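Structure first, commentary second.
In this view, the complex is presented without one of its protein chains, the others remaining in place.
On to chain A.
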Amino acid sequence: MLNRSNAILGLLVLALPLALLAALASGPVDIDLGPALASGWAGQGSDAVILWQLRMPRALLALVVGAALGMGGAAMQGMLRNPLAEPALLGVSSGAALAAILLLYYGLAWQSGWLLPVLAIGGAFVAVGCVWLLAGRGASASRLVLAGVAINAFLSALMALALNYAPSMFAMQEIVFWLLGSLANRGWDQLLLALPFVVAGALLMFSGRNYLRALSLGEASAVSLGFGGRRYPLAILLGIAAAVGAAVAVAGTIGFIGLVVPHLVRPLVKQDPGRLLWASALAGALLLLMADILVLNFIGAQELRIGAVTAFIGAPFFFWLIVSARRGVAL
């Protein structure tokens, strides 16, 4: 059945390869895209190297990170039954960020390419674990949020402390730039590191899709529909921690994708929190890739950080949400 919503979703799918091509064509150097693509992975020309070693992994990473953030946001909003929830709410992002900051702080980050992302993923899991333990047995959604806010506040305090006592201006700059989020200078290493976590996280979240559907009626109703027990929320939380933690680990904290994207696509999936998962992954991937195309084509002395771009897209969206709520449109 092809209706308008499905047609738009279909267009989003079609837009992906086009956006990918646009991203590959964007950058400070003009390259001949056709021959470079044709020369393949092992191409020797400078165009081929730029394409295959720099632009391709960066563009693919944008897709993977965007998908993780979008799907994580959809899962979070579904689990907390709240359209204003985002993955950062449960400390995933700040856990990953703090771990990364500590490495940058001690200047250990560049000793090996994978050390920072691995520890950042660990940080995400630790943060979610703390939230889970703090919220306690059989926690309601509101208690989880409360625990998340508390853990987030504590992690923010630690981050502020790390910035305060940064050993050098250089370290401080590194930390601040890392917090802004960026896809610059990321290669195949980061992509291959993040991908398994994002895929595993996505599968975990997807396994909980019927739980999220049942939860749209409320927690008691979900239990009465056969979704009692801790394994369902735990699967979702672990999925978010793995996918979003890996995304933050390789790209820094990129805000608003997890908040905005589920909102944008919810009407397209008839508000179904289950289908929203993959639809948000799709739209998140596309949105982040387009934001990165903007970054790549932005001409300035400093690199424009992608976190700043997504915030510029996200904040006006919030204005719009408030205004439409004022007009009586349900959030």
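Methods note: a residue touches a chain if its C-beta (ideal position, glycine included) is under 8 Å from a C-beta of that chain, and two chains touch if they have at least 3 such contacts; residues count from 1.
Methods note: contacts and distances are computed from a predicted model.
When the unshown chain is looked up in UniProt, the name that turns up among "Potassium-transporting ATPase KdpC subunit", "Cytochrome C", "Iron complex transport system ATP-binding protein" or "NADH-quinone oxidoreductase subunit K" is "Iron complex transport system ATP-binding protein".
Contact with the chain that does not appear here is found for just one residue of A:V29, A:M169 or A:A220, A:A220. The missing chain, though absent from the display, is touched by one residue of A:S46, A:S168 or A:Q271; that residue is A:Q271.
On the side of chain A, the interface with the absent chain consists of residues 81-82, 210, 213-218, 220-221, 223-229, 266, 270-273, 330, using the contact rule stated above.
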